[in-house]
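Can you keep this structure in mind? I'll have questions shortly.
The complex appears here minus one protein chain, its other protein chains still in place.
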Amino acid sequence: MMRNIKINSNQFLVLVIFFTIGTSILEVPSALADKTNQDAWITAIIGTGIGLLVIWFFTWIALWFPTLTYIQITEKIFGKWIGRVASLIFISLPLLYTSSLLFQSGNFLNTHMMPYTPMVALNILMVGILVMGVYLGLETIARSAEILFAFFFLAFFVFVLLIAPEIRIENVQPVFEVNLKNMLQSSLFLVITSSVNAIVILMIFPAFLNKVKQARRSFLIGNLIGGIVIIIITFLSVSVLGADKTANEIFPSFELAKRISTGDFIERIEVLMASLWIISLYFKMILYFYATVFGIAQVLNLKDYRPLTMPLGLIVMVLSLVIYPNVVYKQDMNITTEYSFSLIVGIFIPLLLALIYGIRKKSLKKELNSSK
Amino acid sequence: MKRHMIVLLILSLFLTGCWDKRELNELAITVAMGIDKVEDEFQLTAQVVVPSEVSMKQSSGRSPVTLFQAKGETVYEALRKMTISSPRKIYPGHLRMLVIGEELAQEGIGESLELLSRDWELRSDFYVVVAKDKTAAEILNVSTPIESIPANKMFNTLKTSENSWSATKGITLDDLISDLISDGQNPVLSGIYITGNEESGSSKQNVESITPSAQILYDYLAVFNKDKLVGWLTERESIGYNYITNSIKTTVTSVSCPEKGKASIEVIQFKSDMKGKINKGEPEVDVNIQVEGNVGSVECHINLKEPVTIEELEKIYEKEVKESIDQTIETAQKQYKTDIFGFGQAIHRSNPKTWKKIKEQWDEKFTDMVVNVEVDLKLRRTGTVNKSFLKSLQE
Amino acid sequence: MLKVIGILLVAAVIWRVEVPSLLQKNYKKELVVFLLFLSIGVGLGIVQALGKPIPNPMDFLTFIFNPLNDTFFR
Partner (left out) sequence: MRFFKRKNTKKSISAIPSQYQAVDPIQKDALKTSLQENIQTIKYTLGASTDIVFREIRIGKEGSINAGIIYTDGLTDTTSLQEFILETLMLDIKEVELQKKITTGENLISLLKDLALKVGEIKEVTTLELLYNGLLSGDTVLLIDGYAQGLLISNKQWVERGVTEPVAQTVVRGPREGFSENLRVNTALIRRKIKDPNLWMESKIIGTRTKTNIEIMYINGVANDKIVKELHLRLDRIEIDGILESGNIEELIEDDAYSPFPTIFNTERPDVVAAALLEGRIAILVDGTPFVLIVPALFVQFFQASEDYYQRADISSFIRLLRFGSFGISLLAPALFIAITTFHQTMLPPALLISLTAQREGVPFPAFFEALLMELTFEILREAGVRMPRSIGSAMSIVGAFVIGTAAVEAGVISAAMVIIVSITAIASFVSPTYDIAIAVRLLRFGFMGLAATFGLFGITVGLIALILHLCSIRSFGIPYMSPLAPFNISDQKDTFIRLPKWKMFTRPRLINQQNIVRQQDSTSAKPQPPKNEE
């Protein structure tokens, strides 16, 4: 099954960064500021820290079998049939979240740029490049991520520079007003969107990486860099917009871009910034979608995953239209059902996996050796 | 590869719906909007640019802007109703000024601003001002010299006067809303009014004479309690307000000379620090103002060659500014009873725990809190001359 | 109706692109899975295009996770 595809650890790093930033850049500031007000950026730091632990846990699991994908690991440890059931539950996560992100991208565009364009049209276009990317394969995705990453970070850097003069340090004072418990609770949103959901990356890591040891470091560093970006964005949102406004905006970082006004000349560039978010959204989406398509192909033991890409694109497309009837429902789901779902798939099942691995360790090793 | 290209192409052909497409000449570029309350309904006035009159080449001498008006129960309804009279859809993306009628301001501006903060097309970087003694519609009806678009005139006037005179303050919608929603801070807005014969203000002749018969001017700051207008600050108080809130860029202040006469100090560097603290259970705020300035003009007989004179001038300035600031604070505390300076926030920043307790009764606490004002001026230069020629005139 | 035709057209294009190569390589299982997913996709698409309600997987998940949600996140 296309085993010879390998990406290097730099490309992997870039993919992880994009995954971590993904939607978080748009939504996290608001979610964090909602409960922890001006301390949102501290919450982001805490969230990133916890997220790193989660990632470390994932890499620990993945490195038991450095040539297998997560689905194969599941099947190996749980046995064929229970493993398949677990895999199917696992796959439903990226499937659902691809549609969810698709809704989000459409929703973002509808809200801020093109309110009268039907979401179907926007989503069709997005699914078009999703399918195209997955069809062209992981290597192509990784390479284009590298190129777009340069754009992304250059623009992000400029963005930070331009918005920096607008910072009002009073807005983040008093520091540490909120107690730690609240912060931990709020940081869950960041931990889940950026790190727990990164379990889908185990479909790539370590099976498709040429240097696994380095890649593990990339995974952690990527998550950290992504986290730092989010911390910066959260800090900027709170310090420029103020905690109340940050919490109240649906997409605070877009509002942030609207505030850029340097020398009465570089202003009104928020739409350009929106393109950057589309890019980061796209890569998160494509990682989910790749995990879905590839995962299904692997559970069913198919020789090639490509034929599934277009039908699944169609399914994801339709799902994106029905999954959230409205924005309010979506925001509610984000912090209830999706929490539970992510935690079950991303924490509970892997923990179970670790437990059973601990029990069956010896027999599994033997099995592996004999197969060699 | 080719397949995807083709699929994409076909898709984009399918989708040539152009739902959000608007050609430039389908837009009524609205540069200023006025909101008034007329008989329980919102009356919306939009000042719309006539592009061909603004550009040099094609202008035929007609007015560069035109007004459209509509009434509705909500602002949004009124905005859409405007298409009854306007041939093009009102496009507010380049709004420069929002003028709120005094009557509406007294009743509360919250409801009318809600739409503006929610609408996707509005960028909230326009100035909000209150029409003093007039309706917003009347203000928008005056044509202006130099800047052919009145909204631009208002915008630029406010900007320049904010930068170099500092009795006004340009408040954008963002600032206004964040003042409105945050605890321990109430908003102020600049006032705007018309002098002269406003009847003839809207006609073209208004700008054809050297002295326009009607002119738009800024008056000082309108004080709000929550979203309701409660009164106005005087010029001196307005400057005092800006001193406290660190919103002075440059300004000129006249001070009395030791003997008779006046001198003026030009402020070139300005920094004001506000620190809250709790003293014996009661909130207190220290305002520490550091100014660097030049001697702008000396209309009295002092010897600027003496270092003592400079020191003396500094002292006088510090005293007088402190007085005017104290007076501003007193007006806010005693007359209007509203914390426009954000003292509450200062307390919140420094003592979050105490703030939680006194938050609910902040309005009462504010009226009798102690504010310690420190002013520190450093005079640096004296302009291009040393001694005033007035001195030799006297001798 | 136009939407339904559009979906069928898209499905036809997908068919045209994938099926011949699958047949050529003699990938039986892949073909079956492909057809399964394609028909699910087309089915869902048509139902959606006709404006009929589609069961929302999110509602289903909410139903399952409700006890969990209530204890932790509400």
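Letters A, B and C name the chains as they come in the text, with residue numbers starting at 1 for each one.
The working rule: contacts are C-beta pairs under 8 Å (C-beta built on N, C-alpha and C of every residue); 3 or more make two chains touch, one makes a residue touch a chain.
If you're wondering where the values come from, they're calculated on a predicted model, not measured in any experiment.
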Missing-chain contact, candidates B:Pro51, B:Pro145, B:Gly231 or B:Pro352, resolves to B:Pro51
Missing-chain contact, candidates A:Ile77, A:Met132, A:Leu209 or A:Leu224, resolves to A:Met132
Contact residues on subunit A toward the hidden chain run 8, 10-11, 109, 113-114, 117, 121-122, 125-126, 128-129, 132-133, 136-137, 139-144, 146-148, 150, 265, 267-272, 274-275, 278-279, 282
Subunit B residues touching the chain left out here are 1-6, 8-9, 12-13, 15-18, 20-25, 27, 29, 31, 49, 51-52, 54-55, 57-58, 91, 93-94, 96, 121, 123, 152
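Keep in mind that, in the parts below, only the chains that are shown with their structure count from here on.
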Cα centre of subunit B to Cα centre of subunit C, whole Å, reads 56
In whole angstrom, the CA-centroid distance of subunit A from subunit C equals 23
Expressed in whole Å, how far the mean CA point of subunit A lies from that of subunit B is 43
Among all residues of subunit A, those touching at least two other chains are none
Multi-chain touching residues of subunit B, meaning two or more other chains, are 7
Subunit A residues touching subunit B in their complex are 111-118, 121, 124-125, 128-129, 131-132, 135-136, 170, 173-174, 177, 241-242, 244-245, 248, 258-259, 261, 267-268, 270
In the complex, subunit B touches subunit A at residues 1, 4, 7-8, 11-12, 15, 17, 19-20, 120, 123-125, 174, 177-178, 181-182, 345, 348-352
The subunit C residues in contact with subunit A across the complex are 7, 10-11, 14, 17-18, 22, 27, 29-31, 33-34, 37-38, 40-42, 44-45, 48, 54, 56-58, 61-62, 65, 68-69, 72-74
